[in-house]
Each structure stands twice: as structure tokens, then as C-alpha cells.
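Got a structure here, written out as C-alpha cells. Questions coming.
What you see is the complex with one protein chain gone and the rest in place.
Chain lettering (A, B, C, D and E) follows the sequence in which the chains are written, and residue indices restart at 1 in each chain.
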Amino acid sequence: MGIVKRKSAYVEYAQAVPLKYCIDGDSCIYIQKGKCGACKKFCPTGAVDFDQKEVTETLKVGSVVLAPGFRPFDPSKFDNYQYAKLPNVITAMEFERILSASGPTMGHVTCLSKDEKEPKKIAWFQCVGSRDMNKCDNSYCSGVCCMYAIKEAVIAKEHLGDALDCAIFFMDMRTHGKEFERFYENASEKHGVRFIRSKVHSVTPVTNTDDLEVRYVTEDGELQTEIFDMIVLSVGLEISPEVSDFAKQLKIDLTPGNFCQTATFSPVQTSKEGIFVCGTLQGPKDIPQAIIDSSAAATAAGEILAEVRHTRTKTAEKVPEISVTNERPKIGVFVCRCGVNIAGVVDVPAVAEYAASLPYVEYATDNLYSCSQDTQETMAQIIKDKNLNRVVVAACTPKTHEPLFQETLVNAGVNKYLFEMANIRNQNSWVHKNNPELATKKAKDLVRMAVHKVALMEPLEEAELQINPTAMVVGGGISGMAAARSLARQGYETHIIEKKSQLGGQALNLYRTAKGEDVQEKLSDLIGEIETHKKIHVHLDTEITDVEGFVGNFETGLSSNGTEETLEHGIAIMATGATPLQPVEYSYGKDSRIVTALELDRKFIENDSGLKDLNTAVFIQCVGSREPERMYCSRVCCTHSVDNALQLKKLNPDMNVFVLYRDLRTYGERELLYKQAREQGVIFIRYTLENKPQVNIENGKLLVKTVDHVIGRTLEIETDLLALATAVIPNRDDKLANFFKVPLNDDGFFVERHAKLGPSEFATDGVFLCGMAHYPKPIDESIAQGQAAASRGVTLLARETIFTSGTIAETDPMLCSQCGVCVSVCPYSAPSFIEEGPFAEKAQINPVLCKGCGLCVASCRSGAIHLKGFDNDQIFAQIYALNEAV
Amino acid sequence: MKIIKIDKKNWASGLEDLAGSYRLFGPAKEEEFHNFKALDQGVLPDLTCLNTRLSPKSLIYPQSEVMFEYSLDESQEDHHIMKEVDKDYSPRAVIGIRPCDVKAFLLVRKNFDSPEYRDPYWIRAYEATTFVGLACEAPCNTCFCTTAGCGPYHEEGLDLLLMDAGDNFLVKVITDKGEKLLADAGWDTEVNTDEAAKQIEAKKQAAEAKISSFVTADRLKEMDTVELYSAPFWEEVAFACINCGTCTYVCPTCWCFDIQDENRGRSGMRMRNWDSCMYPLFTLHGSGHNPRDTKIQRVRQRFMHKLKYYVEKYDNGIQCVGCGRCVRLCPVNIDIRRVCYMMNSYGTSDNTCAA
Amino acid sequence: MEHMGIEPGRLQFSWVSSAESTKFVEVVKEVTEAIKALGPNEHFLKTKAKVA
Amino acid sequence: MPKNVIGSVMVAGGGIAGMQAALDLADSGYYVYLVEKGPSIGGRMSQLDKTFPTNDCAM
Amino acid sequence: MLSYIDKIRETSARLLKDCSVEMVIGFRKGTVPMMNEPHFAKTAEAVDKLVWDSNCGINLANYLTNRQEKIGIIAKGCDSRNIVTHIIENKIKREQLIIIGVPCSGMIDKRKINAMLDGEINDVVEDENNITVKGNDFEKILNKRDVLQQNCAVCIHRNPVIYDELVADLVEEQEGVDRYADVRSIEAMSSEEKWKYFDDLLSNCIRCYACRNACPLCYCPTCFVDESRPQWVGKSQDPTDVRTFHFLRAYHCAGRCTDCGACERACPVGINMRVFTKKLEKDCLELFGWEAGMSADVRPPLDTYKPGDPDDFIK
Partner (left out) sequence: MSEWEPKIAAFLCNWCSYGAADLAGVGRMEYPPNIRVIRIPCTGRMSPKFFLSAIREGADGVWVSG
């Protein structure tokens, strides 16, 4: 981005894949002027080839997925912010790089002006290049800038301390994603980030300094000026012209915002058959949503290619595993700096040096980023060169990175269980940043413990397990059906379990999509396909009574009107959906004119003739959402109300329509609806949580009182209709969660494997989620996530077999006293008595059923059970290593 | 022969003098039992005890004895090298030990001090020790020393033999070591040797007469080992045994030990601990094979060793001094006298009678 | 443990779910404080065996 | 559906969305061509420091 | 008592004769006062050696572990409870056993008697209520009640809980005994006092493991203290190691111990190690309402997990 000069031979970033240097044609002297060529001379491997020419290759493929992404909006043309002129006006992307440990400033937050001083005050300007028809053509909302600005402000404070002043200038705070509202709340309450509702007029430099004067108008219309050291422009996302040209070449329809035109019920399908879209080309979005629709695009492509599955793939070659039996442990210790994440607190070289002094350690070093691809390759090479047979990585946490490093071992031919991680980031540098001395000491302790443990590790084998190629989807709403349809189209038997007597879920109550499609019509098409598909089996009026088994082999007990049956399946998808809150405020229930949003939809669906005769209609937003007891945004209601307001206007253009809102969250191209509504004369009035609207019924009159935030006066509206945008409440099912051992958050939504990268699956293998059970979302997102869950499921089902963990318990029949405690105590029924043979009546453990919890090991008085990977001697070794050797 | 008389009034002061040049050990009562302890300054050995609950073998051959130390720290020059530990082999005196217990050291010596192997720890400790015996005036009803090659006034292995004679102790001087101890204590009242010898002989006769318990071991040596080994009575002998090893731990003549390394971080020590042939692990091989896997084999081993193999190998009588500790302390009442009888009479018409 | 004279506070149990990082931190603080208050562990330390 | 269907997919774009789609497809048994204009994959997310709302490292 | 012996011999002889069992396990008269030796009888001759008196404190369930033959076993209250535990833990099958129940009036404590007297005891004679002890120069009559083993004095299950034959009418169970006075007095101590108390208690231990081996609950092929891979409990007389052994031995008996007193009786150095097991026994009773060995149909509480288990100790 040009924050600092990049050499003409460069690597994009430390963890880049592939991690290869390349040459920047724009700055290379040789390419530009035909001189130099030093790199070619000095490269020891002769990798530099200036004769490389562009080659055109033709690929024959069955399907195409478009994921070209966005480019950040270039604010240079905004002369009022003087981005191009003033060094301390930067974009949010540039600020990300400044925060990054691998960035140009190594994570140290400084101004980009020559003095490189630490800023004391930073301002963020929202909606730069979004929601703006004035200075650019991007009328849509980019959807991510509010959150990233808050994140940057919070992290900047983390880097520079609480004294740093962070102010965010915004129009509507759009924190509609999962757990976003709490983050916003914390930023303001806990971290003291200032939120100022204003669109900044202009920035002028303070004479003779690089400081910046900001002029803006407060909500009550007062002109203010304030001086900041740094201004971060929260630039929006836009589709680059090359991409839109490319799309046009492909004859793919685009939206006014140049995003790909998709239908609500087929959210990743482009207008061209066989071509699918995901990521920001589909619409501006954040990472989890991109992950969801990329999985959805994958399954959509897979659906049309199901019959040629496995025809083009090759099996990866395995590096043969070297035997370490009878070898003295030769341990390699890699201490990760994790940029400044660890090295900023812990004295990493000292830890590495210390590690080298530990018994059996033959090699110890430190890495900048152990997880980057080149480091991985170097590590594998070191393991081979030094004949290491055990490895310790002191870095972040095994919960996220153990598999990666284990892979490195496998690539070096070492059994992946000959590995141990010392958690010196999540459980050390990040939590003891004010105590570097003790943190370094702790890191040494943890490394020592890991070294002692790993010395005793043994290579383990993993058992292979057949996967039952059948899927079970819990919930027959939109997302559940979408998941089932994808699974069935990909060729897998699928069962839908629905509590109610009808498929459809909440969609049965909806009138129109934001894109204008008729929900009921599309829904009945979908239900029709589901009901007639040969591979889909619908179980209505059915409840789950019991779940046994594990990934690949679940056995679920079903009960339907008194009949019981057992369903065997390999994967399960939770699509249990949500319901609207039944409000208790705003006089709901006291007057037939006061309805919920869905009740209004019902009127539309039924073509209620009374609607067009209304003189006035009022919408109140955030009914039950974003309240202390429900600290989340229900995401769908703003768009829904705006659309319904427009529908009313359409029925009767003279109708007075008011929308009372807190922040209007028509994210993405839904913003166009908002714009349209304003143009059509829908009146939007903001209220605050402290000052909610009052609803009174006086002499048959329905009166809504609210404070107008612009004029600061109380308004009283007499209305004929009051529509309440009520919160979305998950169908919390603790029993189900317990059956599948999947977590629920405090609000009752399921907790996915990873907030960003694993939105449609659980940490529990073989269990997936989608739809509003994950978080409130509109139909297109529900369908996309249904498809995504199916896609994630298919990645398991397509494998046909899986390997169980090597970390399981095993009995030593010589030591077993056959007392039966293990058989009695195991929650997974893994131990049993051997029936015949030399060890008859001794206990044995089924490796597939064993979860490796170790309960039996602790209960075994005879010490006859060993837990591979966490055996007594290994844990003792850690305990013994607690203290520095005597 | 030299006999000394110690006026009991001079007993304490003499011991005090001794404490300057010897570490003193003697019986001391703790709660209900007597055991041998290092005597603190001014504490007198309790000579009233019948016999100590545990044998004094641990004075020479401790239950746990560190032999070497080592370091695993590869940064140290001498890592992985066994280094001897310093031990205190300064002169010690055991006051009030019973003749049977002292005789037992001579039996044990066969093991620790043989032409093939001289155990440095045992020998140095033994040689540093002066044994001041106390003759038994009132043996226990489980004492069978007289038939086990020993007796209440037995002198073998002692340096001095002390006898209670009312206000005085009579002391028979047996070795030069004993002589030296007397000199260090300042006990030098010689008495008429002949007269005293007579007096002692009478006391000895009286004491021996009080011993009612016995073992018969006359046939053991000539018996056929394999036949004895295969005798059917072992099942009955072994049945009650719970393999606790109490018998071997309290026995003054049991000498088996096991070597263990104990690590503490990057250093450790090699130590030997008493072991017992009663324990299943005693003969467990590294391979997992255990040649004496069953209780009956282990019980047989103990008795065969004491009463047959030892007899054959050393021609030194049975490996038992008749102290009776194992008889008194066996929790399930397995009685060596009875077993000895069964072995000795095996093959004759009468081999079932209990002792 | 307690019965044997190890101070009861030396062993602490808790339940913290993987989402409850705040609780985790609270409990760490509590546990550390509790054990700090007890002072160094003086009993049941395995010390170097005596040279016999 | 025509019989000459090819069991491979081209994914255009090596950002987070493209990578995820490619992974899912590959794991589902299809050969994937991941096409990226730049010299390495990772896209915009690799330029981010942390991600909201958990502040996880974006790397 | 004499009538017991006759009945025991008669029953045993009958069972052996009609081949219901291959052996009867009981006691024979010991070779020293106040000691009897566990004994098996396969023949009529051996049956005549079977005796019963107040010196039969060893727990005979210990002799059943992993036996394959059909066995008649003499069982007092505590023996029968350990037989139950043996059955639960697959150490013997119920079908293999004919249990000859002996209602028990308590076993005498020879240590206690020895401590009451000055000299050595040569002979002991007992009748219904009294014990007559004779030494070289004394003879003393003691009330049996005063010289019972500690555990027998507070026993509330003197009658066998499971039996096929009974040698006499059931005895009246003791009521209102204070079973845990000793445990409570320890509970009341401060940590420091407790530490000292157990230090003293264990100072004499010679680690012969007689307590472990006398206990019918200890039947593991290799005991944790004997393990050497990893060897985490030292084998010397280091006080920490000694304490670790005692502590874990007791822990392994949690929920299983019947307080039969065999451990204490077997100890050559007179350690009252029951204070460990009794604490756990008391806790099991208070927390789970559990007494070991009362029924062969219920798994002990520590072998199973129930959501309702006490968890007050967890934050």
C-alpha cells in the first residue's frame, strides 16, 4: 500500500502461501530500464528468470466459482479529507498494517508523518466510499467498516494504553453481526472509545504541524472543531472495474453497486448456469458471511458435479514414517515470537537458549512466525537434517495450531504424536503483558514441562472408521431445507426432522424478500422439491429422544406420535431456527392496531384491504433487541420494516409512514431500500434506549410519542397502525445441545467452531449448524448457510472413512484386576470385558468409542489403563518439571 | 578371660564418657514397643526390654541406603557418572543387643563378606561397631535360640557380654574392641574371674532352662533338596500367607535388597532398599516373566532358603537365630518352628505335629 | 488431603466453560490469592532422601 | 445433464472466500484450480491484524 | 464359642462330603496366644482343626481372590461384606461360594491386652464374656468388651449380610455406638496439628505392606507403589513416600472399606492406619449414604457418576 518502500524483490507477507519472493515489475530497474539484474546474479538457486513471459493456459472445468474479492475504496478523490496530501490521514487498511506485528512499524502505532510520533488522539471517519452518492457512486453500505473501526480503536488503545483518545464519527452504528453489539458496548463502556454521530465536513491541517483539525456538526446542529493526530478513513468495499468487466464478459448480471446479481433463494447462483459467486462480489460482507457463502458456492458447484465426484482427484503421497523405536529422544524446540505477540513480552531468545540446555534437546531456535509456510518447511527440513524425533513448539495454543505443526512432523516423516506445544501466547504473553520477567520465567517453565513430556511421547496410530453416508437435518425451516436439498443433490440420503406438522418454519410468515420476491411462492417451490426428492426423507411431528455414537456413526432416537424409531446417520445439522419475541411493551395486545412485523406480513399475504386505507403507520424498531437482557441486534428487522414501509407507501402514497429507530441497519445493498424509502417520504426518527417512544391509547386514538433527535422536541403521532419490529429469539434447545455435546451462548444461539472461520460447524466433529439457530439472518443468508452446512458435511461424507484420534485409552491385561470400575464409570461405554482367549475377563477398550477423557485411567486402581498421549508418566514428567531441576 | 564389674552407679557416667568417642545405639521404648535407636546425649539404653520389636540389623544394614549420587545435567562435567556418597563410619557402639541378634550378623556376614564379594557398606559399618551384648535373663516364650545355634548367653559376635547382677553389671570381655570400649568408658573394676565365671555359668543355665520353645533341624542337611522342594505340605504352609514380608523385615538374618534409582529433576541417587522374597516383584524379570509367580513358590523359597539351601551352602546351621520375631509378628501366624518341623520330619511317619 | 493435614486451600476445583474467559480470569485470581494467603507449601515436599 | 461433465472446478480468487470454496470442493472430491492474480493467496484478510469481535489474529 | 466350633466343623464336613465345595476356608488354632491361622480344609482331618474364637480377626475374603474352585467360607459380618465387594468386583463368583455365616461378637485386640499387662502371656482362655490371660506369674480375667479391637467395638454389622448357612442365631447388632469419634477428633484439629498427628502415626512404618496385603480390597496384580515405570513413589522410608503410600492405599479403599480391621491387626509396628480409611468411610456415608459391601447389586458410588452427586467443593 506504499506505507513504506517495498524492495522490488519482495514477499507479500510473512505467512504468505506460497512463500516465494517475486519481483515487482513497477519498481525493478531491470524490467523498467533493462539494467541491473543483480538479483539474477546473486540468487544461489538460479530462481530468478527475467525471461518469464505471461502464459495463457486453458483449463477445462465443470464449474466455476468466482471469488475475486473487493478493493478498498480509494479516498484520494475526497478533497475535503485530503487523504492524498496529509500524511496522517490514512485508510483503515493502512492502519491495519500499522497495528500488525508483521507490518511496517512492527505493530508499533506511530503517525506516518516524518516525526513518527505516537498519536495521542485518533479519529475514525465512517462511510468513506459507502452510503454516498455525493462524492462517489457507492450508495450501498459496506457492512464491515463500523466493526473494523471499533476493533481498530480498541486494539490501538491496547497498543498505546488507555490514555489514547479514540473517536469514531459515524451515521448509524451497524454492529448487526453475532457478538458485535457486545463488542460495541464494551468499546464504549469499558475501553472509553468515543462515538460521535456526525458526518465530518472537512479536515484541515494545523499550521506548521502535521496535526489535523476536524470540523463537524453535532446532532443538535452545533459546529465543532477538534484536533487529532491521526485520522483513519473507514473506507468501504468496492468491486474493481477489472472484476466488473470480467463479469460482464462472462455475461453475468450485476447490481447497481456492481455486485453480482443473485436471487434470495439461490444466493450464490449467478445469472449464468454453472458459475457461482461468493465473497464480496456477491455483496459487501464480513469474513464469516464470506466463509458461509463460499462453502455454499462450493456445494452449489458440487451439486451439478455430484456424479463425477472423485474422477479428477489424486491421492496425496504420504511421507513414510520413520521408526523412532529404541531411539534416544532427540528433541527440537521451536520458540515462536509470533511477531510481537510473544516476543513483545517474553524474552524469546532467552527461552530458546534455555530450551537448548534441557535434557535431550538437540536443537532449539526461535521463529518469527512458526505458522508461516516457509518456517514450516524450514522446520521440517531441520527435523530431517538433525534426525529429531520429538518436537516442542512454544507458541500460541494447541487448540488452533496443533494440527498444523503435527502436519509439519508428518511431512518430516515423524509420527504426529511425538509433539507437544507450550502455550506461551494465549496463556502467557497475552495475559501477563505487564510482567515480562515472570512471563519469561513462566515460558521457560512451560517449555521445560513440554520437553519433559515430549521425551516420553510414543508414536500412536489412528484407527480408521467408516462413515455412514446419511445426513440428518434437525429443523425443516428454510435453512434446514436448503441444507437437505444440497446434501440430496450431492447424492446423500438425508432426513429432515421437524417438530411441527409442516415444513417451512418462519418463512411461512413472511411476505416479501428485500429483493422483492414473493416468499410464499418460492417457499412452496422449495417445499415441493424437498417432498419429492427421492433422497430426502421428511419426518414431521418428530422429536429427538436420544443420541448415541459419534462422527460418522450416530444413532438418533426419534419419536413421532408415540412411534419410536432409530435413525443411523453419519452427520447432523442443527437448523432449529428462531421465533419472534412476543412483546410486552408498547401496549402490544391491548389494541388490534398494534401488531408485530410478522403480523403485518400476514396482512400483506392475505391481501388485507384495510392496509391501503390507513392514514398513518408507525414502525418501532429494536423491540426487545439491543437491550441489556438481549444484547444483540436482530439483524433482519430494519430491512424488513423499511421494506414494509415502502409497501405501504406503494399501496397508498399519501400515507404518513414513520420509522422510529435507534440505528438503521440496512447493510449492504439493502441500503438502497432505505434510500428509496426516504425518497418516497417515509419519515425516519431516531430514538435512544434511555428515551423510548411512548404508546398510549386515548379515546380510541392510538398515540405514539417520541423525541425528535434533530429538533430535540417531543412529537406525538396519531397512527392507525403500529408495527413492532420484535427481536428474534432462538429456539433454544438445551436437550438437543446436550445430546450432540454442542455449546449454546448466553443468548441461546449455538456457538460455532470459530466465529470467523468456522461459522457453520461445531467443534464437535460431524455436527454442523445453519440458519437462525446460529444468529438472526434473512432468507438469503439462511439459505446460504444451509448450503454451507451441507458443504461442510459433504467434506466429511465424501471422505467415506475417517481416522479416530490416537489419544485414546488402552488396557494392559497383565495389570488388569478385572474389578469392573472402568466398565461402570465410562460415560461412552468404551470399556468392556474380553470374552475369551488368554485375557478373558480382563477389560479392553473400544478405540472408536473412546473419547480419550481419561476417566477410566484415573479410576483404575491397578494402573492397568494407559491414556495414550496423556499417560501417567507423561503427566508426571510435567509435574516433575514444574520446578527447576534441583 | 577377663571379667569386669560395673557398678550401676557408674553406668550413666561411663556411657557419657563413651559418647565422646562412639556413636551410641541402644534399645529405646516408643509407645508400646522397643527398638534400637541412636541414643541422644544423656539417654540411657532401656535394658528392661525383652527384645526389640524390629531387629537391629538396620544399624549395620539400613532399610534404605544411598550408595551413589549422579547428575543428568549434561552441562556438568561429571554427568551420568555415579559418585559415591560420603558416609559416617566413625566408631559406634551398640549397647544392650541380645546375643541372638549379634549372632545374626555373623550369619549375614556370609553374604556380605565372602571371598567372592565384599560389600563395602556392610563391612565398614560392621567393623566400625562394637557390640555390647546383654544376656537374656527372661527369654520370651517364642524364643528358640538354644536350638538355633545360639543361646541367651551366647558370645559369638559380641565384643562384650553384659549380665545383670543386681547392683552391678558383670561384663565378660570377649574382644580387644570390647576392651578398648571399657577403657574409654573408664570401667575397669576387675573381679575374680573364676568366681564370676561360675556365677555366670549358673545364670546361663538358669536362663537356658527357661527356654521352652525349640526347632528340630537335625535332618535338614542330609535331606534331598528336590524331594523337599516338591513336598505337598507347602500348599498348607503357604495358604494363610498374605505375602506381606513382615517376617523378612523383622528377621535379623534376612539380607536381600533391591537397587533403585530415584531421580529428582536432573539429579538422582542410587539406593538400595530391603527387599523381600515374599514380594511378587522380588523375582520379576525385565521381560515380564516371573519365575516365582505364585505365593506358594515364594513361601517355599523363604523356608527352603533359611532351612535348607543355607544349611547346605555354608554348613553353618540354619539361617535363623531363634529370636522368634517372625513368629510373634506374622499377621496370619505362620510359624517357622512348625514349618521347620514339617520339613525336618518330612518322609518320616510323623510330620504333621505342630510345634 | 485435608484430613491428612494439607491445608484445604491447596487443592481447588472449579468449572469454567470454554466460553467463560472472564470467569477463568476471576478464578485464577481467586486461586492465586487463596494459595498466596496460605504461604509456601511446607508439608509433603519430597526432599532429597537422607544419606543413611 | 450432459454426460461429459468434468469433475473439476475453477475458483477465481485466492482470498478467504476463494480459499474456503476451494477447500470445501477439494474435500468433497473435486479437483480444484485456484486462480489468483497476485503472487500469494490470502487476500485482504492477510492484511488485517486482528478480527472482530474476538480479536483473534487474522493470520 | 464351643458350640460355634462344633457347628462349623459339622457344616464343613457335610459340605465337603456331599461335594458341594472342594474346600472350606476357616481358621485353625494358632501357635502363639491370641493368634489363629487361616486354614483350608479339604479332608475330614483338616476339618477337625477348624476353630472359632475371638482371635479370628483376619478377613477371610482375602483368600477368595481369583480362586476358581467351589469354596465354603466361614464369614463373620465384615468378611461377608468384603465377599460382597469381591463379587461386585469380579474377584469371585457368587455361585462358587457357600458362605457359612458366623454371627460375631467382636474380636479381641491382643495389643490392647498386652499393653494392660506387665509380663508375657502364655495362655488365653475365653468364655462368653470374659478372657482369662495367664502368664508366668500372673493370671487375670478381663471383660471381653473392654479388650475388643477398636473396629469391633464400634461395629454395627456383626451379622453376616450374605450367607448360605448360619452356625448360630444372629446376634443383636450394637446400637448407639459412636463410630467416628476418632475421625471427628482429627477433623477438629488444625492443619498443623493434623500434619503432626500423621507424622507421628506413620513414623514407625517399615513399609512392609502388611496392611495392604491383609486387606481383601488390595488385589491388583501390581500395586502402584511397586510400579517402577514411572516410579513416582520412592521405595525408601522417606516420610513423604510413606505418607503417599498410606494416603493412596486409603484412597483406593474409598467406598469399599468395611472397617474389618485386618490392616491394623496385621501391622507389625502397631500403626492405626484405620484413621485414613475411616475418614473416607465416614465421608461416603455422609455424602452418598453408602456403606460398602451391603448388597451385591449396587455399584459403589465412586464407580459411577450421577448428576446429583455432591459438588459443593467445585466453584
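The rule is simple: a residue touches a chain if its C-beta (ideal position, glycine included) is under 8 Å from a C-beta of that chain, and two chains touch if they have at least 3 such contacts.
Just so you know, these numbers come straight off a predicted model, no measurement behind them.
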Contacting the left-out chain in the complete assembly, out of A:Tyr30, A:Tyr360 or A:Phe876: A:Phe876
Of A:Asp74, A:Glu158 or A:Glu568, the residue in touch with the unshown chain: A:Glu158
Full-complex contact with the absent chain, from A:Thr209, A:Ser240, A:Ser323 or A:Asn435: A:Asn435
Touch criterion as defined above, residue of A:Arg425, A:His539, A:Lys603 or A:Arg670 at the omitted chain: A:Arg425
Interface residues of chain A (partner: the chain not displayed): 158, 397-400, 423, 425-428, 430-435, 438-439, 441-442, 445-446, 449, 807, 851-855, 857-858, 867, 870, 872, 875-876, 878-880, 882-883
Residues from chain C at the interface with the omitted partner, ascending: 1, 6, 9-25, 27-29, 31-32, 34-36, 38-41, 43-46
Chain E, residues in touch with the chain not shown (by the definition above): 224, 232, 240, 244, 247-248, 251, 314
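The rule is simple: only the chains that are shown with their structure count from here on.
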A-E against A-B, pair bridged by the larger set of C-beta contacts: A-E
Longest centre-to-centre distance from chain B, chain (CA-based): D
Centroid-based (C-alpha) most distant chain relative to chain E: D
Rounded Å distance, chain B centre to chain E centre (Cα mean): 31
Chain D and chain E: spacing of chain centres that average the CA atoms, whole Å: 70
In chain B, residues with contacts to at least two other chains: 63-64, 262, 264, 271
Where chain C touches two or more other chains, by residue: 46, 48-50
Residue ranges of chain E touching chain A (in the complex, touch as defined): 88-91, 219-222, 224, 227, 229-230, 232, 252, 299, 302-305
In the complex, chain A residues that touch chain E: 814-821, 824-825, 827, 833, 841, 859, 861-864, 872-873, 876-877
Chain B to chain A touching residues, read off their complex: 72-75, 263-267, 288
